[in-house]
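One protein chain is absent from this view; the other protein chains keep their places.
Labels for the chains are A and B, by order of writing; each one numbers its residues from 1.
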Amino acid sequence: MNTVIILLITFPLVFLLSLLFEGIDRKVHARMQKRIGPPIIQPFYDFVKLFNKERIIPMTASSRIFTTVPIIAAAASILGASIPVASLIAGSNVGGDLIIILYLLTISPIMVMIGGSSSGNPYGAVGFSRKMTMLIAYEVPMLICILSVSVNYTSLAYYDIVLTQVKIGSLLALARPSMAAAAAAFVLCMPAYTETVPFDMSEAKTEIVHGSLVEYGGPYLGLVKLAKSASNFALSFLAVSLFFYTPALLERYFSPELGGAMLLCLVTTLIFMVFTMTVPRTIFARLKIGQAFKFYWLVPLTLSIISVALSILGL
Amino acid sequence: MKIAARSRIKSPWLFHLNTGSCAGCDIEIVATLTPRYDVERLGCILVGSPRHADVLLVTGPVTRQMLPRFIRVYEQVPEPKVVVAVGVCAISGSPFVGSQMIEGPPDKIVPVDVYVAGCPPRPEAIVNGIVTALKKKFG
Partner (left out) sequence: MTEKFDEVKEVKVDYTRLRVPLGPVHPALKEPISLTVTVRREEILDVVIRLGHVHRGIEALAETRNLIQTLYLVERICGICSHSHTTGFVQALEEIGEIELSDRSLHLRSLIFELERMQSHLFLIGIMAYEIGFDTLFMFTWYEREKILDLFEEITGNRIHHSMNTLGGVRWDLSPSFVEKVNCSLNKIEKSAKYIQEVFQDKTVEKRLCGVGVLDYDEARELCVVGPTARGSGVKVDIRKAYPYAAYSELKDDFSVVLRNTADAQARTQVRILELFESINLIRAILEKLPDGPIYKESVIKLMKKIPEGEATSLVEAPRGELLYFVRTNGKEGLWRLNVRTPTIPNVLGLKPMLIGSEIADIPVTVASIDPCMACANRITVVDQDKRETIVTDLKNLRNRGKKQ
């Protein structure tokens, strides 16, 4: 019962935070390009506007899949984002462990992908194939990273790993060489998951017209966008609290249940998001799908396998 | 209701359709995105699919070949939508009046909300046209 109440409180919080973070990301991106940029609350305007638009279901689409998929995507990614946030607020494991969180966060891209291919648009089909390739490219190293963490601390419970950092008084990424490798691999997977340049080929506007999103419009597009920004936020938050839980450095001043720790964690998430999403988006060009796949199986996969090997050795 | 109207004014997504213009207006529309004019500060972004759009920027005098595509794109934009005719060609067909290949200015085919004059109009004028259209429709 308690779990449900905490999660219900966290839902609106995650909704607000994820849209706010997206707004900040857009603003920073614009400032880096010598532009003024949109107001920070721009994503809220976009969201409200999209919800007040006409619903169009294309004739070629299979309408049931097309309309239900965005709802599932948004629900899954908000739930996925709520679990870690709620765990930190409640100071205990809420809802589920790491496997559940990663599972929920993978649902949303898969759902968007299915929705895109159900629209009957050839660009949706190309977007599907590209996203599938990318999913295989980044999902494998990401899961191996989590495996390495769990081998190290013999736990898959999210809050236990956060507490470990508080106990050792250091960031997990700095604690052991195996964890440093895992953190590096996880960070490298971030731009692919969030689909920002250089790895946004599944939604490339100039190549395949937003890929899976091409036929979506109005409220459905709003939900898909919400799902995307919520899962971006969720993954950044997860990465920060797993590997870079900064309140752990100041454990004397913050007990982990307090709001201050949460705030510091959010600030770190924001900085982390700027460096893993906004900066690559500004300074790189989009890669081709083959090049991206090669990169992911060369660098992050190797790193994550090294990390697992090191953790088994106990380093 | 008020929030809905406000967010519509604050986040107009543009779709740009060339119906046979000389590319002058198209360049100026793209130029509105660039740092000097930066239309994104008003919440506008140039989207790639008409399904995402709120504002349809039409340039050119609608050639015979583009006519069916123009109607199709117009229908694909979800309601409520705003149509802005950019450039003299899109107002009257200006230098191409009398040509057999021209199916008449866009307002013969779809309802146009705002006309932006100029050959081509300056980026400031285009931004002004978008803002005027939104205020007229939702303000």
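Everything that follows uses one rule, which is that a contact is a pair of C-beta atoms (placed from the backbone, for glycine too) under 8 Å apart; a residue touches a chain by one contact, two chains touch by 3 or more.
These figures come from a predicted structure and were not determined experimentally.
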item	value
Sole residue of B:60, B:78, B:105 or B:129 that reaches the chain not shown, by the stated touch rule	B:60
Residue in contact with the excluded chain [from A:171, A:209 or A:248]	A:209
Residues of chain A in contact with the chain not shown	32-35, 122-123, 125-126, 129, 197-198, 200-201, 204-209, 281-291
Sites on chain B contacted by the missing partner chain, in the whole complex	16-18, 20-28, 30-31, 33-36, 46-50, 60-61, 63-66, 69, 73, 89, 95-96, 98-102, 119-120, 122
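Heads up, the rule we're going with is that only the chains that are shown with their structure count from here on.
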item	value
Separation of mean Cα positions, chain B and chain A [Å, integer]	35
Residue ranges of chain A touching chain B (in the complex, touch as defined)	26, 30, 33-39, 42, 44-49, 52-56, 205-206, 209-210, 213-218, 221
Interface residues, chain B side, partner chain A - complex	3-4, 6-8, 10-11, 35, 38, 40-43, 47-49, 51-52, 54, 76, 78-80
